[in-house]
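Encoded as C-alpha cells, the structure appears first; notes follow it.
Every protein chain of the complex appears in place save one, which is left out.
== chain A ==
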Amino acid sequence: MALVVLTDVVKRYDGKLTVDHVNMGIQEGEIFGLLGPNGAGKSTTISMICGLLKIDGGEILIDGLSVAANPLEIKKRIGLVPQDLALYDTLTAEENVTFFGKLQGLRGALLKERVAEALGFTGLADRAKHKPSTFSGGMKRRLNIACAIMHRPKLIIMDEPTVGIDPQSRNHILESVKALNKLGSTVIYTSHYMEEVAAICDRVAIMDKGHVIACGTEKELRERVAQEEKIVVKATRVTEALLEELRQHPRITRVEITGDELVLFLPSSQGGLQDILFIFAKHDGVISSLRVEEPNLETLFLSLTGRTLRD
C-alpha cells in the first residue's frame, strides 16, 4: 500500500519549473531513496511533501490525506530531519527534544519516555544534559535526528543527514535509519552519495533537473544499464595495431584511453573477455591488471544524463 503518492506535482520559482510533473509512489514500510545532484529538485520535493511549500500543480497524498488540504494533520505523521542542523544552542539536548516533542502534542510521562527513547536511540542518552555547542558534528547530526523521531512518526524524511560528518557517525546514522524502518516507519532518504542510497534503500528514484529520470529497486536500475559493461585494462606495449583491432572488434562498442589504462565498453562482458586477451597476446601487449566494472547507480546516472552525480 502506498503511503505517499505524488501525482503530476509541479513547483515553479520565478516561472521556472523546479519540480516538473513528478509522479512517485512510496510504499508503506520501505526505505525510499531520492538520489540526484545538487539542484535536482530533491529538497523542493521534500518540502512539498512536508507541507512547507505550496504545490503549483498536481497532488500529494500521505496516508490517503491531501497535504494541501490537511497540512497540520499531515505534519503530525511526519518527522523531518532537515539537511541543516536545526537545534537551539542555549537548550540542552534533552530540552531540544522535549521542546519539539511538546510541539508534536506529547505531554507528561509519555513525553519523558519518548524523549529518553529518542536520545537512547541516537546514542545520546549520556549527553542529555549537555548543550549541542559541546557536541561533535556527528553528535549534532544524531540530535538533529532525535528531534524528528521522538513522536514515532509514520513517515520519516531525512534530507541529506550525513553531510559533513565522520565515517563512524555516518555508519551510526545509516544503522539508525535501518532500525527506524524495522520499527515500522517509512523512510524517505535523500542524498547525493550513491553508495549510501544503494546500501540502505529498498527503492530509489533518481532526480535531475526537476524530473524523476529513473525509479525502481537498485537491481532494476542496474539492469537498465547492464547492457553495457566496462573492462579496464592496465597494460604496456600497446601498439596502434592492437588498438585498431580492439576498435574493430564487433563486441567492443568503444575504446577510451585514460592515462595508462584502456577502458573498453562492451554490451556484455560474456564472451568478450577471451577475445580481448587473445588480441593482446597476438600483438605482444603485456597486461598488468584487468578488472570488469559492473554498472551501478552512478553509471546509470551517467548514462541517463551524461554527467556524474557530483557534477
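Here is the rule we use: a contact is a pair of C-beta atoms (placed from the backbone, for glycine too) under 8 Å apart; a residue touches a chain by one contact, two chains touch by 3 or more; residues count from 1.
Everything below uses one rule, namely that contacts and distances are computed from a predicted model.
Engineer: Which listed name, "ABC transmembrane type-2 domain-containing protein", "PBS lyase", "Cysteine desulfurase" or "Raffinose/stachyose/melibiose transport system permease protein", is the one UniProt assigns to the chain that has been left out?
Structural biologist: "ABC transmembrane type-2 domain-containing protein"
Engineer: Identify the residue among A:12, A:102, A:178 or A:282 that touches the chain left out of the display.
Structural biologist: A:102
Engineer: With the full complex in mind, choose from A:80, A:118, A:233 or A:276 the residue touching the hidden chain.
Structural biologist: Once the missing chain is taken into account, the touching residue is A:80.
Engineer: Among A:23, A:38 or A:90, which one touches the chain that has been omitted from the display?
Structural biologist: In the full complex, the listed residue that touches the missing chain is A:90.
Engineer: Quickly run down the residues of chain A that touch the omitted chain.
Structural biologist: Here the touching residues of chain A are 50-52, 72-73, 75-76, 78, 80, 82, 84-91, 95, 99-100, 102-105, 107, 147-148.
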